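Below you will find the structure I want to go over with you.
The block that comes next holds chain A.
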Amino acid sequence: MSHFNPLLAAGAVALTLAFTGSASAQGIGHIEQPDALIKAAQKEGKFMIYTSADESQTKPLFAAFEKKFGIKGDFVRFPTGPLMQRFASEADGRNVQADLLSVSSPIPYEDKPEWFADLTPQAVPNLAKWPAQWVAKNHFTWTTEIVSLAYNTDLVPKGTQPTKWTDLTDPKWKGKFLLTDPQVADNYLGWLDAVEKVNGMDFLKKISVQDYKVTQSGASGAQMVAAGAHLFNAPTFPSFSNVLIAKQAPIAVQYMSGPSVLSPRDYGIVKAAPQPNAARLFLNWLMSDEGTKATCAIAAYSVTSDPEGKLGCIPVRDGMAMDFKVPEARKQALAKAIGVAK
Partner candidate 1 sequence: MAGGVVAATPSLVERRPVRRVPILIAAGLLLLAVLFIVFYPIGIIVVRAIFPFDAQLWVTTLTAPALGVAVRNTMIIAAFTTTISVPLGVFFAWLIERTDARWGALSRLLPVIPLLLPPVAMAIGWLFLADPRAGFLARPIIDGIQAIGIDVDPSTLAIQSWKGLIFLYVLWAVPHVYVVAAAAFSGLDPSLEEAARMCGKGRMRCFWGVSLPAIRHAVGASVLLCVISSIGLYSIAALLGSAARIDILSVYIYRLLNFSYPPKTGQAVVLGLVLMVVIGSIWLLQRKIASRTGHATIGGQGLRPNLLALGGWKWPARILIVLYVLLTSVLPLLALFIVALQPFWRPNIVFANLSFDNFAEFASSASSRAAISNSAMLAIGTSTVVVLVAGLMAIAAKQLGGTREKFLGVITKMPTAIPHIVFAVGVLVAFGFAPFYLSGGWFILFLCYLAVYLPSASIAAESSVQQVGNQLVEASRIFGASPSRTFFRVQLPLILPGLAAGWASIFALVLGELNAAAILSGPRNPVIGYLIITLFDNGTYSQLAAIGSIIGVVSAITVSAVLIFGRPKYGRSVAIGGGQ
Partner candidate 2 sequence: MKSEQPVRKSYGEKQVTESPIRVSSGITVDVQRLHKVYRGNARKGHPDVLAVDDVDLTVREGELVVLLGPSGCGKTTLLRCIAGLERPASGEIKINDRVVYSSKNGTYVPPEDRRIGMMFQSYALWPHMTVFQNVAYPLASLTGYDKESTAARVQEVLTNLGVAGLDHRYPGELSGGQQQRVALARALVGSPSVLLFDEPLSNVDAKVRRRLRAQLRDLKKQTSFAGVYVTHDQEEAMELADTLAVMENGKIRQLAPSREVYTRPVSIYVADFVGEINRWKGRVESVANGTAEISTELGRFTVTDVPGTVSRDSTGWLAIRPERVGLTPAGGVADDKTHRFRGKLRDAIFFGARFEYRIVMAGTEITAWLPDGAQYNFQPLAGDEIDVILPKDSVRWLAE
């Protein structure tokens, strides 16, 4: 029942792609949405996304896209586990419903490459301008966010909150914070792997004796912090707190350092997509400046194609990329060290 959902944090990879707002002005715009693709897509008239992202992110984008092209988007939204179970069952049954798949892990795409179409500029023209380091064979990283900490501003005055991961071992937090179970998803486990690589097993063991409580869901964690049940919750993603911040809840997000860990959200096109053209058009639109602006107008995201935040996005910050291929034995050892498994 839990999952993370990377909406965008901030980051600061100094990417040096020539593409900016001015670049589009120079004429990339005309290839942004090829007429033939639009025609074919409009003939299909609709498309379906399987996503683990929050519907508050998906819905406005669909609305903007439908307004522009008259093509209706539909989505199935679940945590990655059930989402992929369902996707896999349909793929095996040769009854694919999804045209696009968006999850915050590269594993599904790499695990079953036969399910996804190769990403080429021929298929999706705007891919040509996407930073090459964020593009793989059959998927690309659309947004990133930094693993963070959500704290209650009534109970932890601003300025006294932890800012780096080693602060969690401070005895003053003992028994008062909420840890998100890193076992629940690959990008929490990626965080655990990253902080251990920087701070060592001893650091994890120090956390394990802090008598923390555990949540299986980032969304629940943020709300318990907002209610004052715990002083703070980590690791988490800002998207969980955004809803609460919008409602004036006493909660704030701290982007953590030491290390800053980057979590990606990826997109891929399903090979057997029933509406392949509409899917490609949507993806192409999403990768356009217009799509990026629309994305960053919803909430504070970092889009990898806008590293400096020129289109209204949070700049992509420097950080440590997550390793999604942590061996099983190491996963267990890490979970044991931090005290969530025995």
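Behind the choice of candidates: all candidates are chains of the complex that A comes from, given by their letters.
Definition applied: a contact is a pair of C-beta atoms (placed from the backbone, for glycine too) under 8 Å apart; a residue touches a chain by one contact, two chains touch by 3 or more; residues count from 1.
Please read all numbers here as calculations on a predicted model, not as lab measurements.
For chain A, the touching candidate in this complex, among 1 or 2, is 1. The touching residues of chain A, when paired with candidate 1 in their complex, are 1-3, 5, 54-56, 74-82, 84-86, 88-90, 92-95, 97, 103, 105, 107-108, 111, 175, 178, 181, 183-186, 211, 213-217, 219-220, 223-224, 226-230, 239-240, 243-244, 247-249, 332, 339-342.
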